[in-house]
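First, the structure itself, so that you have it in front of you.
Left out: one protein chain. Kept in place: all the others.
So that you can tell them apart, the chains are marked A, B and C in the order they are listed, and the count of residues begins at 1 in each.
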Amino acid sequence: MTQAYPSPDLSVNLGGIQMANPVAVASGTFGYGQEYEKFVDIAAIGALIVKGTTLTARPGNPNPRIVETPAGMLNAIGLENPGVDVFLDEYLPYLHAKNVTVIANIAGNSIEEYAALAARLEGQEGIAGIELNISCPNVKQGGLQFGTDPDTVYQVVKTVKGETGLPVLPKLSPNVTDIVAIARAAEAAGADALSMINTLMGMAISVQERQPVLANVFGGLSGPAIKPVALRMVYQVYQEVGIPILGGGGIMCCEDALEFIMAGATAVSIGTGNFVHPRLALDIVQGISDYMQAHEIEHLQAIKGCAVR
Amino acid sequence: MTQAYPSPDLSVNLGGIQMANPVAVASGTFGYGQEYEKFVDIAAIGALIVKGTTLTARPGNPNPRIVETPAGMLNAIGLENPGVDVFLDEYLPYLHAKNVTVIANIAGNSIEEYAALAARLEGQEGIAGIELNISCPNVKQGGLQFGTDPDTVYQVVKTVKGETGLPVLPKLSPNVTDIVAIARAAEAAGADALSMINTLMGMAISVQERQPVLANVFGGLSGPAIKPVALRMVYQVYQEVGIPILGGGGIMCCEDALEFIMAGATAVSIGTGNFVHPRLALDIVQGISDYMQAHEIEHLQAIKGCAVR
Amino acid sequence: MLEKGKIIRHNQVGTDLYEIELAAGAIVREAQPGQFIHLRVGDAYDPLLRRPLSIYDVDAEKGTMEILYRVVGKGTKLLTQLTAGEELDLMGPLGAGFSIAEGINKVCLIGGGVGIAPLVFLARRLRSKNVELCFLQGTRTRAQIVAEQRLQAWSVDHYIATQDGSCGYHGMVTDLLTDENIMQGVQFIYTCGPEPMMKAVQAWACQHHIQGELSLEEYMACGIGACLGCARKLHSQDEFYVKICKDGPVFGLHEVELYEGRTGS
Partner (left out) sequence: MLEKGKIIRHNQVGTDLYEIELAAGAIVREAQPGQFIHLRVGDAYDPLLRRPLSIYDVDAEKGTMEILYRVVGKGTKLLTQLTAGEELDLMGPLGAGFSIAEGINKVCLIGGGVGIAPLVFLARRLRSKNVELCFLQGTRTRAQIVAEQRLQAWSVDHYIATQDGSCGYHGMVTDLLTDENIMQGVQFIYTCGPEPMMKAVQAWACQHHIQGELSLEEYMACGIGACLGCARKLHSQDEFYVKICKDGPVFGLHEVELYEGRTGS
């Protein structure tokens, strides 16, 4: 690589979250960062979205919790986490001291729980933003997911925005008929950016045992298998909303990341890919930088959404 | 394989369609059968669902129309077909003479078109049933797909049932929030069986050309990548409806087919797998037969839905 | 036809270029120049689809065929790992090959890059019918030139053009068309390679009122006309699409509207 062109500016602003580069690691796929420290400089990652946090500790689902599928995997972790207080006391200070750009990910079973979680995070040092996992069952509405109904999405986002000054990114579920309607509702409620997509709901059956492989029966499909669906949704939403998009789903290499950026994503998130290549996020940062130099691109803004017809 | 157990009975009744074995080939993936004659005895296949037919000829979409994705492919053929009259005059008689179990697949842009197509097929010799492709844009309702709204699904199925005495199988789109609601609507309207699933909507971008790979931008994702989603939907719907299910999406081997049967499918359909292994449908028939013998299963009824908890 | 072809030989023959020799008696018996095989690389689902590759040469007596391929993506990269003794799952021979017109005494074959693959088998067939032929091969550089020995063995006039001038004529292979010493007496042209190259061939042939045939490419799934995936309009104003796998890959030289850049749509 010749240095004919000055080092490109990789920084992006994701709805108020200032990222040194456009590559985040996705919630639930990077633990609280420490697990990956042996393999990669976690402070160099654009943003580290920590494991989903609930108000109180959750043991998670029975095992088996994961199973591989063609070019993908299913997971039904069941939001195992130690609860928000333990997160704030034991994990966050360490990440903050290391200068990691942390995005918290919160999940509730009711609007009140989301509100309480947002309030609890408010004013905590070292949190750059809040990702709202709205793919949890809404217990008040009989278990239908928050993320599948525009009105509920509006209410959750609006409520959380009222509790916090931090940038708020609702994380959209792909298991919907009309992703644009959901995105619009989130934007109207004041979302600062959108995170998309969460996993597709799927399952696997063990023919030998004549039962579902996952103890939870259903699980979330992630990995390269879902990339075409994720990319399509980012492309559709980018044309209809004004707020920035954190795009991801199946990103395994720099080219995949560029596809999302060309579809309209301001930044990208790496999930399952971390398991395969622990250094993937930073390899992609490097790859994007090389691409920008080779094509004399000063800022990603220049190619963001360029594939949209 | 020892012959300790009598040859199993592979025949199934799919909502009035009598199939010699439970393996169909999916619409659009087997042409009109003739293309595959060099490779396989097409009359031995459980049912041959022919390429989607419209009232008049359609040239289809511009190229590129297909692109491979991880463990899958996207297609945007655009329903290229010579129209229902040519189908009836030039293709059906040949298949009928060969004793092939033919299921016609029809697609319209309005309820009237579906009705006209069903009426046109009525009384034609050699058609065992009609698969309704309701994943086409509903031009009257501004392009939203028929298959994504339970009320529209109800109307289309009801109308078609009024025009024909043949068994009718609506083919459900997976691009919906609540597949069970759609399935229930189809059942309530008198559907004889359900075909599920059609492709997931996705896309790919060429980073080099900075534009979507498919000329049509979006395409339908098929192949092993989508199997977990398809299986989940069959499993969900099986518990909630009483009519039989033709299950498929990503089936590549006998074990995949058995997964669908254990999730509740009465029969299975092979799509993309035909491109990879032209003899796949019959290999799977053989595999199922071997499995039944090895496990002393007299009829598939014995394991249908056995994985459902 | 479906056949398991055992690999007899597999070796690199140039930069990113490999030859595989396969025992595939049933396919070889039917194969015509310009036809292709559709092969499966590995058993896993990534890559998923078969890959179309031209029949590069055949040995009817041995019941073997060869393919010549260039490594461009994951399928061809995986292919390089296979070794003699392993089997490849083949469908073929597929598609409509080149026609061999009667009463033609001299033809010109023009191939760019790996596009020469179907032309080599064609050259063998034409020479067996005593047709005189000049074979123009264009590559980027010397290390991509292949098939020299076999063309020589068949007494084919072989002309080479490299873009970097490292061998033969320095420039585009289509420049050779203007060389009267070469083209003298040519009655028919066959070409395969990048579309801009074939477009130049087409233009020259049109000007000189010479008929010919060319071979096209398009992404393929089924390879046999069932999926309607490999569609293309022969002319942009056409209403209907041909299928490259079944109606082609070979078409009349003047029958097709070619493109300078990406395949038109």
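By definition in this document, contacts are C-beta pairs under 8 Å (C-beta built on N, C-alpha and C of every residue); 3 or more make two chains touch, one makes a residue touch a chain.
Keep in mind it's a predicted model, so treat the numbers as computed, not measured.
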| item | value |
| --- | --- |
| Partner chains on view for the chain not depicted | A, B, C |
| Sole residue of A:83, A:190, A:278 or A:305 that reaches the chain not shown, by the stated touch rule | A:278 |
| Which residue of A:21, A:75, A:152 or A:236 touches the chain not shown here | A:75 |
| Identified contact with the non-displayed chain, of B:70, B:271 or B:287 | B:70 |
| Contact with the hidden chain (one of A:64, A:126 or A:305) | A:64 |
| Residue ranges of subunit B at the interface with the undisplayed chain | 70-71, 224 |
| Missing-partner contacts on subunit A, residue numbers | 28-31, 35-36, 38-39, 51, 59-68, 70-73, 75, 77, 80, 209, 215, 223-225, 252, 272, 274-276, 278-279 |
| Touch residues of subunit C, complete complex, unshown partner | 42-47, 74, 77-78, 81 |
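Here, only the chains that are shown with their structure count from here on.
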| item | value |
| --- | --- |
| Chain whose Cα centroid lies nearest the overall Cα centroid | B |
| Between subunit C and subunit B, distance of the C-alpha-averaged centres to the nearest whole Å | 36 |
| Chain centre separation in whole Å, for subunit C relative to subunit A (CA means) | 46 |
| Multi-partner residues of subunit A (at least 2 other chains) | 70-71, 224 |
| Touching two or more other chains - residue numbers and ranges from subunit C | 45-46 |
